[in-house]
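Coming up: chain A.
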Amino acid sequence: MALKLNQSEFEIDRDKEKCIACQVCVRQCSNDVHEYDEDEGTVLSDNSRCVGCHRCETLCPTGSIKIKQRGSEFKSNANWSAENMKNIYKQAETGGVILTGMGCDKPYPIYWDHILFNASQVTNPSIDPLREPMEIRTFIGRKPDRLEIKAVKEPGGKTTGFKNNLESQLELSVPVLFSAMSYGSISLNAVKSVAKAASEFGTFYNTGEGGLHKDLRCYKKNTIVQVASGRFGVDKDYLNSGAAVEIKIGQGAKPGIGGHLPGEKVNYDVSTTRMIPEGSDAISPAPHHDIYSIEDLAQLIYALKEATEYKKPVGVKISAVHNVAPIASGIVRAGADFISIDGFRGGTGAAPQVIRDNVGIPIELALASVDIRLREEGIRHKVSLIVAGSIRSSADVIKAIALGADAVYIGTAALIALGCHLCQKCYTSKCNWGIATQDPYLTKRLNPEIGARRLLNLLNAWSHEIKEMLGGAGINAIESLRGNREHLRGVGLSEKELSILGIKHAGEAW
Partner candidate 1 sequence: MKKIYIKEEYCIACRLCEIYCQVKHSKSKKILKAFKNETDMLSRVLVEEIGYNSFAIQCRHCEDAPCVEACISGAMQKNKNTGVVTCDEKKCVGCWMCIMTCPYGVIKRNLSEKKVASKCDLCGDEEYPVCVRNCPNEALQFKDI
Partner candidate 2 sequence: MENKFKSGKTENNIFDYVIIGNSAAGLSAVSSIRMADKKGSILVLTHEESLNYSKPLITYYLAGKIKSDDMYFKDKDFYEENKVLLKSGMNILKIDYENKAVITDTNAGFIYGKLLLANGGIPIIPKIEISDSNRSSASPKNEIKDIPGIFTFTNLQDARKIKDYIAGNDVKEVLILGGGLIGLKSAEAFLDLGIKVRIIELSDRILSASFDKQASAIIEDELEKKGSRIYTQNTINKIFVKNGRFDGIELKSGEKINSSLLIMAIGVIPDLSIIKNSDSSTGKDESGHIKSNRGILVDEHMQTSIKDIYAAGDVTESFNSVTGNKASIAIWPLAVRQGDIAGANMAGGNKVYDGGYFMNSVEILHIPTISIGVTNVSGDMEEGIEIIKEYKPEKKYYKKIVIHDNKIIGIILLGNIDRAGIYNGLIRNKVDVSNIKDNLIKEDFGIIQLPSDYKKHLVVGDGIEV
């Protein structure tokens, strides 16, 4: 066999004083990093297999393990990074496309970290969210051009009620939803945690391309069902099992290509839910093969509205690409009730690394340009905008809303709440946290009761923080913040960036 240029990325620091050779690390590592030597009575570790998921470190009862990112070092080279070189070694050995998981980790600018929020001083006093009511409820759906309220009269002329011309809406108790993460890319326990948390908190989760597993039917009031290019799991029952339908055109992590679920993760359950053969790779085509123009999209949107009797919002998910603004405009005119825009930092279970790291644009810029464009065309009210692509904290949520979003989707953040350590090896199905795997030995590790509890805690915490920040800015309703760019200032951004975002630079007053 030819030489394998295999390097460890991580080093396991085991404190010999504290290691009691209890072998919990040996049992818990799905990558077989640790091994117990019976004769010596000690545990040895093979650094080359470590993916840096921290499972062993977390479970070690004496805290004797520390994972360090300390591979063998190349001569320093500002141009050729270690990663560039290792990728070439891998491809020279295998001839394959390099896959990876989760979101783009390259040092492109993060605009959230260059935007600052406002606070009240002197005039327009701040509001204490613990003493005054704060409205952060959000409604996703098409808003009419003009609100009309008609009285409903019975034959005798007496008014029995009122009717308005609002179309179906989704009511969220906080402007945060759970992103599309398919059952298949993540385990059933992970989806159950998300669904349970969404249902208990009063928000929604998205099925992604995975179809709807029968154990999740009880959460239908909080489910957004997705219709992707592979049409996995899509039938009439499926469409009517959700509170809304989302047509997936693109995904932020891999714009332009379809979904990818490696065969290792397609077990019996996944195959029945998605209605595909067991063990085969589930690759969704890049386009929907019945959508080749905006008119085709309009046709599909209205077909779905017919199938769901116009009782549910139908939306479209697109990746943030260069011409996202005119695309969004077209989608609004095609009849969508909401548009989900997924920025290039969005996560995935599996994607070719070159596409994940080089295709798409930041969500902040996409959001701002779409919002401004739709307002200029006078059609902003016709859709709700949901943005995704690395919303990492409640501050990002606030800034997104100020830039024009109605709500945000969280994907990576939710998985991190469940235990994900972003080792980016989701495509191997060896997730030690029981999240991105179908191996029954590993999926047991994610107890949906604990998972749901953690997600609820996260939503609770973020809700409070959002209310604090709103209160601090003197606002008591999230609607007052939507698209209100006056509450944002850029810092360290160029003129062009400021103008695309539509915000002033810090220091400029109004």
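Please note the rule applied: contacts are C-beta pairs under 8 Å (C-beta built on N, C-alpha and C of every residue); 3 or more make two chains touch, one makes a residue touch a chain; residues count from 1.
Candidate selection criterion: all candidates are chains of the complex that A comes from, given by their letters.
Predicted model only: the values in this text are computed from it and were never measured.
Within this complex, chain A is touched by candidate 1 out of 1 or 2.
On chain A, the positions that touch candidate 1 within their shared complex are 17-18, 20-24, 27-28, 59, 61-62, 439-441, 444-445, 447, 449-450.
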